[in-house]
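One structure is given below, represented as structure tokens, and several questions about it will come after.
All protein chains but one are shown in place.
After this line comes chain A, so read on.
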């Protein structure tokens, strides 16, 4: 099995350590991973702002870069969802259609494809899990609080394999953090308020770290935590699962 690694633009530029952890974790689990160098961005910031008609070139780049792999793994729920829902290519329509079915966010790849049963990881801290909306409601990484259905959580399933970790409960289990792509600047006031409230929920339950499968949300919350001079840190789930 060969996996193509998609590293979202902002992870590449601002959080390379999450990309490295993803790569190392997959390698430790025996997966053959390749990072195709021509990738840039999934195109979501444009599409969510109403400019999906401008993203053909970047869709083509993705399609050409990843067509040959068995799976594509993305350490970001919202980018994975965007590719799954919206990737299309006039140049290679079949490849693009096929690719949409092969894209997995990291957590779901670990639980659903690799079916990981144990991890040799240790992280002796109190951790709050932020359910990013696109991972949660788009990819169904966990059960959603609005629906009447039995509970499950793929991120927690994995985190519970980590030695020493203590997952903290939250008052509002799956409320949005307010990042929302360009929403965070276009609707600055509401976005910042949502972020503050989200962070406060974690802090009031004693979190030392906030983790999740989407760095965009974590970046937003990190910005707020640092402005508040808080000691609470954010960390991508791959880094926790990869910590020894």
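Keep in mind that, in the parts below, contacts are C-beta pairs under 8 Å (C-beta built on N, C-alpha and C of every residue); 3 or more make two chains touch, one makes a residue touch a chain; residues count from 1.
The rule we apply is simple: contacts and distances are computed from a predicted model.
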Options "Lactate utilization protein", "TldD/PmbA family protein", "Dihydroxyacetone kinase subunit DhaK" or "Branched-chain amino acid ABC transporter permease": UniProt name of the undisplayed chain: "Lactate utilization protein"
Residue, one of A:29, A:144 or A:161, that touches the chain absent here: A:144
Residue, one of A:29, A:113, A:167 or A:192, that touches the chain absent here: A:192
Hidden partner chain, residues of chain A it touches: 7, 9, 11-17, 19-20, 23, 34-35, 37-41, 43, 45-55, 57-58, 61, 133-134, 136-138, 144-149, 172, 174-176, 178-197, 219-220, 222-224, 226-227
